[in-house]
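Of the protein chains in this complex, all but one are displayed in their positions.
Residue numbering begins at 1 within each chain, and the chains themselves are lettered A and B in the order written.
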Amino acid sequence: MQIDLDTFSAMFDGPDLREVSFLGGRPRFVLRSSMFERDELESLCATARAIRSLDAHEQGARLLERVLHRKRVLHLFAQPSTRTCESFATATARLGGSARVLQDLSATSFVKGETIRDTAQVWAASFDLLVLRHPDDRFVLQCAHSLALGPHTMPMISAGTGTLEHPTQGLLDVFTLLDSLGSLDGRSVAIVGDTSRNRCARSLATLLSRFEQIRIAFVSPPEFEPEQALLESLTARGVRVELHHHLGPLLAAHGESLDAIYVTRLQQEWDEGEAALLGTSPGLVLDPGYRRFLRPSCRILHPLPRVNELPTEWDDHPGFLIWDQVRNGIWARAALIATLVGADAGLREATGA
Amino acid sequence: MQIDLDTFSAMFDGPDLREVSFLGGRPRFVLRSSMFERDELESLCATARAIRSLDAHEQGARLLERVLHRKRVLHLFAQPSTRTCESFATATARLGGSARVLQDLSATSFVKGETIRDTAQVWAASFDLLVLRHPDDRFVLQCAHSLALGPHTMPMISAGTGTLEHPTQGLLDVFTLLDSLGSLDGRSVAIVGDTSRNRCARSLATLLSRFEQIRIAFVSPPEFEPEQALLESLTARGVRVELHHHLGPLLAAHGESLDAIYVTRLQQEWDEGEAALLGTSPGLVLDPGYRRFLRPSCRILHPLPRVNELPTEWDDHPGFLIWDQVRNGIWARAALIATLVGADAGLREATGA
Partner (left out) sequence: MQIDLDTFSAMFDGPDLREVSFLGGRPRFVLRSSMFERDELESLCATARAIRSLDAHEQGARLLERVLHRKRVLHLFAQPSTRTCESFATATARLGGSARVLQDLSATSFVKGETIRDTAQVWAASFDLLVLRHPDDRFVLQCAHSLALGPHTMPMISAGTGTLEHPTQGLLDVFTLLDSLGSLDGRSVAIVGDTSRNRCARSLATLLSRFEQIRIAFVSPPEFEPEQALLESLTARGVRVELHHHLGPLLAAHGESLDAIYVTRLQQEWDEGEAALLGTSPGLVLDPGYRRFLRPSCRILHPLPRVNELPTEWDDHPGFLIWDQVRNGIWARAALIATLVGADAGLREATGA
């Protein structure tokens, strides 16, 4: 492939997304949630369920360990994220692979002025899969471009990019909802937080739009409402979208009809100056008093870490799924990796799924 | 378990220590040396000896590798400690487990304001055992509390807490002494250093008190003598305790009767201001000239790192056990881990121990 970087990058944000993201029917560069359609999401969730079930007994665990046998996975996290990093590393271990974690780019040759292309080639000579978290989407695209050019190459999964995307978080959230609710068609979900800069919120909304008759109520500060492009892509998929600024009135009026509430943290680390001092706006806190507005079966999710927007009084709510999300992160990521290396069908068959 | 943090924490420092530290007869939270009684110490030492012997041949090593097969151990070291950390990681590897080492808490979600409870739950979803070094005992207790609450849980071993406790160092020291001396009853030991803030010294004294007719001579600066609570717990166990401030006169008068001298470093990193400039007080240095006061069979131990309190002239003394301590640290920690997962009896039987 001799395509230049700008053309390559543009493919990820236009109609060529699937062409550049898949190779031979398998995901190759997992940078955008929107690369997945419904059947792929359902297949990934079925694989995640199969892996969880195989992992529970000795013979199944041995089968899992064949998936990445002798493979080495580089987990490169340029931003602090124990949670996502350990989740990926655990998934890698469950599949029998060897996980290498690098959390400090200052130990790399970038400090000596090396290009991303050279560095990515060096990584690809030593590793079989790259899991990359980086604040700069351009950096992520340059890595993918170099891996596409070769000669050394490997597939790559984004583990979160700036405020933009967090496809595997979206995947584990959809898996958790699907696993708990049985089906997603016709579901009504509130997504709470400063959506325009919350990658988890946006990735989830995008993936939900792959199902039928979805309703999403975004609850965010006026200045961080979902951007127009996201809203358009959702409505183009038939999602009924509402925008709100305060949780209380919404739940008082329509809490009974909600199947799930997805609470996120105000992204204070992105702020400089005054905005950083705001803390979580009271209108976006899931107050314990709102419990009376919700069905006991309403699911409560949060991508973690949480600060005060989801008080611990919710931890004993029957629909509280946060700890399930954490475990499901391992299975969903393992499912994605197994799909990348073409082992997913075999795992599903092994459990009759 | 729905016990609150304060009640839970108090259990570790009162009569409920064993109740909160063991579960189903196995150690679950290893935070305090004093949780162990004599029969448990002897059993741990027998297990350590069995592991050392099994590790020496192929078939035995394969047996060891079953103990933590597919288990992942998180080694979280919030204070620099290559020595203890690598010792634990090696023990984990010998038992077939996978070791993950985190030495920088700034890469975790604490920087985003997450509670210890949430973080501990996330760890417990990915790992099977937590080895934790942290300067703050309160942090350690909060972790244990969260693991006790669940839903995700795992056992936990303290790898050193502030100035307070270092149970596995005490364990390896007792193992080294028992292994070398054959029995500990009736032994006379000098413990040298600023005892009131040396966790190694205190953990060793506590464990020695589990044996009969022990005599301990503490040699420390007047301002860092053992605290009253430690002295009382020792004498309550029948230990004959003496307090000294200078090694020279003690050894000149009674060196012949000593079975072991345990030298420790002045804990200068805890000091601020002038105290940090003191260096090791001359009265606490094991001067090479003292050699003539000791039996050649007198054991010399040091938890390392040493600065100048144990000069290298001692390295060829027949009783010099420092390098044995280092190796024994691996076996003693492996024995503790094997006991936590209930594999210890099988290992002892495999060697006829």
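Definition applied: contacts are C-beta pairs under 8 Å (C-beta built on N, C-alpha and C of every residue); 3 or more make two chains touch, one makes a residue touch a chain.
Note that the structure is predicted; figures quoted are calculated from it, not measured.
Contact with the chain not shown here comes from a single listed residue; of A:53, A:121 or A:233, that residue is A:121.
Within the set B:38, B:70, B:117 or B:306, the residue that contacts the chain not displayed is B:306. By the touch rule set out above, chain A reaches the unshown chain at residues 70, 72, 98, 100, 102, 104, 106-109, 111-115, 117-119, 121-123, 125-127, 151-152.
By the touch definition given at the top, chain B reaches the unshown chain through residues 61, 77, 80-83, 86-87, 89-90, 93, 103, 265, 268-269, 304-307, 312, 323, 326-327, 329-330.
By our rule, only the chains that are shown with their structure count from here on.
The centroid of the Cα atoms in chain A and the matching centroid in chain B are 42 Å apart.
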